[in-house]
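What follows is a single structure, written as structure tokens, with notes after it.
In this view, the complex is presented without one of its protein chains, the others remaining in place.
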Amino acid sequence: MKCFKSVLDAGDLNALVQEILEIKKNPHANKHLGENKTMGMIFLNPSLRTRLSTQKAAENLGMKVISLNMNDGWQLEMEDGTVMNDDKAEHVKEAAAVIGSYCDIIGIRSFANLNNRDDDYREEILNKFITHSGVPIVSLESGTLHPLQSLADLVTIEEFKTKPRPKVVMTWAPHPKALPQAVPNSFAQWMCKADVDFVITNPEGYDLDPQFTEGADVIHDQELALSGADFVYSKNWSSFSDYGRVLTTPRNWMIDERKMAVTGDAKFMHCLPVRRNVVVADEVIDGPNSIVIQQAANREFATQAVIKRMLEAL
Amino acid sequence: MKCFKSVLDAGDLNALVQEILEIKKNPHANKHLGENKTMGMIFLNPSLRTRLSTQKAAENLGMKVISLNMNDGWQLEMEDGTVMNDDKAEHVKEAAAVIGSYCDIIGIRSFANLNNRDDDYREEILNKFITHSGVPIVSLESGTLHPLQSLADLVTIEEFKTKPRPKVVMTWAPHPKALPQAVPNSFAQWMCKADVDFVITNPEGYDLDPQFTEGADVIHDQELALSGADFVYSKNWSSFSDYGRVLTTPRNWMIDERKMAVTGDAKFMHCLPVRRNVVVADEVIDGPNSIVIQQAANREFATQAVIKRMLEAL
Partner (left out) sequence: MKCFKSVLDAGDLNALVQEILEIKKNPHANKHLGENKTMGMIFLNPSLRTRLSTQKAAENLGMKVISLNMNDGWQLEMEDGTVMNDDKAEHVKEAAAVIGSYCDIIGIRSFANLNNRDDDYREEILNKFITHSGVPIVSLESGTLHPLQSLADLVTIEEFKTKPRPKVVMTWAPHPKALPQAVPNSFAQWMCKADVDFVITNPEGYDLDPQFTEGADVIHDQELALSGADFVYSKNWSSFSDYGRVLTTPRNWMIDERKMAVTGDAKFMHCLPVRRNVVVADEVIDGPNSIVIQQAANREFATQAVIKRMLEAL
């Protein structure tokens, strides 16, 4: 594996999930694979789960980890041909190549600006690191996708499913801020390729980019969508069509016990961080069917499988 | 040891001090105890000695260390039942549980706000991490106590004492800012349980919370208190009764050579950082009886003993 930026880099999903479940049983079994190897983690925005789970995964494999908060330093220029007479101190071409000279694998975390859809969906920083660093690149979330989260989600569904082909419903949720579409785009893209019946439900105006939802049922009636669900994945996102905007915030899209009652005793999922009593009621996230902590815990092993494959291919 | 937040978690003090002195002789003797184990360090405010000595202590034991500055990311919600529609992006319940899923032991550093005494003395963040993380928690200083500092202080007194039961005097000192009571509360709590004669001296209005000073002599005449002292521990704190306020700043409470002259050739102690020529005169801190650097150096070994006991109990 030379690059991990979407489900398209994952190969056979079942094989990957099984590899992760093996790693989880014995996370230190491959400690020598990463000996004398260095993982670089580049953060352009804050992170808790991703930072901790990626460091842990790389160290489980025996790698050294170097992390860099770009916000503590200078801004990178992305455009080619610019006269760099302004506030950006370094071009991504040099930054990526230099970091690639010190690191055997680089993880990079960026975030949508939500100002300009074309800019965000072009995934410039991630793609420039892939082009210029000379080493394998793992997306630690990008402007439009969050594949390590989705992979951990898929593993968690595998662990908790009680039938061969469960019904998975991803539902839009209210939120006080405009959030990127990276997590829902990515979850949709993975679920459309997994052995599940996948339904997306959101208010009108919040339909995701069709390139990621092909094959999913999109239903604008939340209760209809939730009916008989085995997994409910709640998440807010801002509008794709009216890019980056919060169109409406219907508070009744929050997942509470009444909503969960129409499901088939579904498990509740969320990528975290989550706004309690806005996205989901305390009664649900604190209840026995909540598997949000298990999802987050699986980030470690999902990431470890990806880094392991990259190390094996070095 | 499942938790270290005060002297009450330390067990027999003499046994712990002896264990620390053994560790100091050979800090790498237990390198395999922490193999494949991860120490998480969570900082809600800046730290120099604590950050460095805790990382060092955990690495001496063979652990990996992950650190997270919460200030670089988002604020945690502490209250249960809140509708999280405001500026706080994640509830401490999820944050603690997730970090606990990646780390075998967590150290957490918080600070009193000095706005509301009940809030600070409730130690909400520390206690919520203890409740929700599922792993052993070490206080790296909390709103009201700083037990790793006090333990290092106790070891330093053991190393430098010249009589079985020395006289230890903790004296209030002037300072340009309002500081928490964590260090003096904690030092008082430990000294009241140690084999020392313990005296606290401070101006009227600066008496500490009696729950931590039971058994100590509190004297408002500084020179009387210092008379015959073997150890002088200088530290500023803001008022407990008139909570968080600086009532008066008598400059003549600074420790200088004239003050040290009434002691029994006492050693000078301070937890650092220290304001020179405000808290203590250059002539004293630069003099042969100053043991402030030795105190700071002992932070490493005190912390190592605590983490070692936690690893042994995993």
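Per-chain residue numbering starts at 1, and chain names A and B are given in the order in which the chains are listed.
In this section, a contact is a pair of C-beta atoms (placed from the backbone, for glycine too) under 8 Å apart; a residue touches a chain by one contact, two chains touch by 3 or more.
Note that the structure is a prediction, hence the values are computed from the model and not measured.
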| item | value |
| --- | --- |
| Residue, one of B:A15, B:L48 or B:L247, that touches the chain absent here | B:L48 |
| Of A:L68, A:A178 or A:V262, the residue in touch with the unshown chain | A:L68 |
| Contact set of chain B toward the excluded chain (per top definition) | 27-28, 46-49, 51-53, 55-56, 59-60, 69, 71, 176, 272-278, 282, 286, 292-293, 296-297, 300 |
| Touching residues on chain A - with respect to the absent chain | 36, 38, 40, 64, 66, 68, 72-74, 77, 80-86, 89-91, 93-95, 97-99, 101-103 |
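What we mean here is this: only the chains that are shown with their structure count from here on.
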| item | value |
| --- | --- |
| Chain A and chain B, separation of their C-alpha mean positions in angstrom | 39 |
